[in-house]
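Working notes, structure below.
Up next, subunit A:
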Amino acid sequence: MSILIKNGRVIDPANKIDAILDVFIENNKISKVAKNINSSADTVIDASNKIVAPGIIDMHVHLREPGREDKETVATATLAAAKGGVTTVLAMPNTQPAMDCPENVRLLQEIIRKDAKVNVLICGTITKGRLGKELSDIAALKKSGVYAISDDGCSVDSDELMFAALKKAKQAGLLTICHSEDKKLSGKGVINLGFNSTRLGLRGIANESEYKRVRRDVELAKNAASAVHIAHVSCRESVEIITEAKKTGIKVTCETAPHYFTLTEDALLGYDTNMKMNPPLRNIEDLIAIKQGLKDGSIDVIASDHAPHTENEKDIEFERAEFGVVGLETELSVSITELINKQVLDWPGLITRLCLNPARILGLDKGRLTAGSFADVVIISDQQSWTVDKPALVSKSKNSPFFGRCLKGLVDYTICNGTIAYQR
Partner candidate 1 sequence: MLKTRKENRPLSFMKEKAKILDEEGINRAIMRIAHEIIEKNKGSVGLCVVGIRNRGVYIAQRIAACIKQIEGIDVLTGALDITLYRDDLALASGQPLVRKTEIDFDINEKNLVLVDDVLYTGRTIRAALDALIDFGRPKSIQLAVLIDRGHRELPIRADFVGKNIPTSKKESVEVRLQEADGIDEVVIVEKLGGDSSPLGAQNDV
Partner candidate 2 sequence: MGWTKKDLLGLEYLTPEEIELILDTAESFKEVSTREIKKVPALRGKTAVNLFYEPSTRTRVSFEVAAKRLSADVINIATETSSVRKGETLIDTGKNIQALKADIIIMRHNCSGAANMLARSLDISVVNAGDGWHEHPTQALLDIFTLKEKLGKINGLNVAIVGDIAHSRVARSNIWGLTKLGAKVTLCAPQILLPPGIEITGAKTSSNIDEVLKNADAVNVLRMQFERDEDAAFPEQLDYFKKFGITEERLAKAKKDIVVMHPGPINRGIEMSSAVADGANSVILEQVTNGIAVRMAVLFLVSQAREAKQ
């Protein structure tokens, strides 16, 4: 099986390529990237006026399977991923059961083998049951094939336990991902603390519940001489802390999600539960800081934090609705609309944050179009626009914060391991 992609604007920051070139894929691998390739191929795709880039690696996805197949499954999430140009996802471990032991990991691996339409990597838990009480057997998790550990949705409150986890993860050669939130400070909050929480009469979540925990996690990473990745950064102070830490040589990386550089707390004024997520949408100053962090590289990665929830869990009273939004199908388009078209990032910059940096942070031979690499490629019509609505989404849950928005950029093809996983 071979695919020849002709005349596309190939963007491959790993190889410093941004030019009109052809890409030849053979036997699941990138075979050649060059001008005027004339090899015959089973499939020839004309990519004139289109972007050709490595497939997106989304480091923060909730597949919900096993346990909550009513929200999402491996099959539906990976279909949504393919439609969004995502060829690899890192599956968060807060499933039921949680990914806290090799048996559970194997259970999920079996489902992935059967149902996944793109690459699915598994993230294990830091503590057993994500309860923050007792460490998971991190070495065993590594052996069973997880790519990182995280208690996502919860932070490990105990400094000692977190320090031990970072040490163990380093020994095992695993990345530790932190959901940095001090629940003692965020409490029962449901939206950002400020005038909007006051006028809506809702409990607020202060920035400090995030950044104080970011500061601790960075500090512990320094002391453990271990790498740490901060998930879903939403506020100004967190960006500042991470920027400073990077300068002093601490091995900290971080991600933000498209909603944090697109929406502010003002989106909550109608009590729209599709705008409810944790951390919450912040204010305009935070949004500007997130954009600046993306621009200057303090923020390494854009990830969706794809968190599907059923209508029953969202179409209810605001304070009772679940936290979280879907994002696999919109992250690329939102990034093009908000970052490329608003001159925050250029194309190589965006591809670095969507593809190359996640690959580097997770230690994957992906995120680039180097000959010999697995052929994960996305072809994008970056000038095409579309409007987000429920029927447009293939994810099982429809809790998108972007309904009604006109976005730029549509995925024409998603090629995963040399086969076409999605075609528009």
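Some notes on this structure:
The criterion applied here is as follows: a residue touches a chain if its C-beta (ideal position, glycine included) is under 8 Å from a C-beta of that chain, and two chains touch if they have at least 3 such contacts; residues count from 1.
Regarding candidate selection, all candidates are chains of the complex that A comes from, given by their letters.
None of these values were measured; they are calculated from a predicted model.
By the touch criterion defined above, subunit A in this complex contacts candidate 2 out of 1 or 2. Only residues 187-188, 193-204, 270-271, 312, 315-320 of subunit A touch candidate 2 when the two sit together in their complex.
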